[in-house]
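For this view, one protein chain was removed and the others were kept in their places.
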Amino acid sequence: MIKLKINGQEQKWDGDPDLPLLWFIRDEIGLTGTKFGCGQALCGSCTVLVDKQAARACVTSVSDVKDREVITIEGLHPTGDHPVQKAWRQLNVPQCGFCQTGQIMQAAALLIENPKPSRDQIRQSLSGNICRCGCYQRIENAIHLASTGV
Amino acid sequence: MKATAAALTASLLSGALLLNAQAASAQTNPPPATATRPEANPAGQSSVPSNAPPATTTQTTGEASRDPMVKKMNEDEKAKVETKGK
Partner (left out) sequence: MNILTNPSKLRGFEKHIKIENVSRRSILKGLGLAGGFVLAAPVMMRPALAYETGAGQMPHGTVVDPRVFVSIAPDGIVTVLAHRAEMGTGVRTSLPMIVAEEMEADWKRVRVQQAHGDEVKYGNQDTDGSRSTRHYLMPMRQIGASARTMLEQAAAKRWGVPATEVKASNHEVVHGASGRKLGFGELAADAAQQSVPSVEGLKLKDPKDFRYLGKGQIGIVDLHDITTGAARYGADVRLPGMKYAVIARPPVTGGKLVSFEGSDAMKVSGVEKVMEVKGWPWPSKFQPLGGVAVIARNTGAAIKGRDALKIVWEDGPNGKYESSAYRKELEEAARKPGLVVRKEGDVEAALKGADKVIVGEYFLPHLAHVAMEPPVAVADVKGDKAEIWAPVQSAGGTREDVAKTLDISQENVTVNVTLLGGGFGRKSKCDFALEAALLSKELGAPVKVQWTREDDIHNGFLHTVSVERIEAGLDKSGKVTAWRHRSVAPSIASTFAAGTVHQAPFEIGMGLVDMPFEIANISCENPEAAAHTRIGWFRSVSNIPRAFAVQSMVGEIAHATGRDQKEMLLELIGSPRILKLDSVKDLWNYGEPYDSYPIDTARLRRVVELVAEKGEWGRQVPKGHGLGIAAHRSFVSYIATIIEVAVDDKGKLTVPRVDTAIDCGTYVNPERIQSQIEGAAIMGLSLAKYGEITFKDGKVQQKNFDDFPVIRIDESPAVTNVHIVPPGPDTPPSGVGEPGVPPFAPALINAIFAATGKRIRALPIGKQLEM
């Protein structure tokens, strides 16, 4: 039996310990904000925070996060008003929106580690998150806005 | 602050792949990556070699459908795309 914490709530799993955390979160627990885009940690759609660091849930197994704190997009902020989320809305960033929770989680992780990143640092940090609709200019601007308030 | 974070992380992770501990990036000390992942070409799945001729621009393949439902769907869609494009 594996115990883990997701968004502050204790969860248990006695199925396959190698099950990707992504499917545990989405299918077993029902938190569908974390998305499946590639299954190989190539696209970043499944980004969650594990002990406040960005992790790709598709290659992280449930056993990997035993006794650890996992935060999904649903748990990033109680009313959805994390500075990154607010900046995102201010700039009307999304097109289809599918990759955006992963982008937001990666951005949140970046700002924990580096609260005032340069634009270049933003681009490097988010380079693991693909947006096929091409919202990159706005993503960069939103993270810049969230970090500087400008 | 960075040194403390790195030390804390090092003590929590077991068997983790520790990347450059000095880097400021949030991806420095990710949790382990041991989940099973989809195989692109699963080992137990194979094709019988085809004795088809080379696939050229002039050699058409594909069969006209014998299923009347699909035959009609194909015809209707072909007529639709030829006038409306989609």
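The chains carry the letters A and B, assigned in the order they are written, with residues numbered from 1 in each.
Keep this in mind: a residue touches a chain if its C-beta (ideal position, glycine included) is under 8 Å from a C-beta of that chain, and two chains touch if they have at least 3 such contacts.
The shown structure was predicted, so the numbers you read here are calculated from the model rather than taken from an experiment.
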| request: Would you indicate which residue among A:L4, A:I104 or A:L145 is in contact with the undisplayed chain? | output: A:I104
| query | For chain A, which residues lie in contact with the unshown chain of the complex? | reply | 15-16, 19-20, 22-24, 26-28, 30-40, 42-43, 45, 72-74, 76, 80, 85, 88-89, 92, 94-101, 104, 122-124, 126-140
| message | List every residue of chain B that touches the chain not included in the displayed model. | response | 35-36, 38-42, 44-50, 52-65, 67, 69-70, 73-75, 77-78, 80-86
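Throughout what follows, only the chains that are shown with their structure count from here on.
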| remark: Per the touch rule, the chain B residues reaching chain A in their complex are 9, 12, 24-38
| field | chain A to chain B touching residues, read off their complex | value | 16, 18-22, 39-41, 50-51, 53-56, 58-65, 68, 106, 109-110, 112-114, 121, 124-125, 128
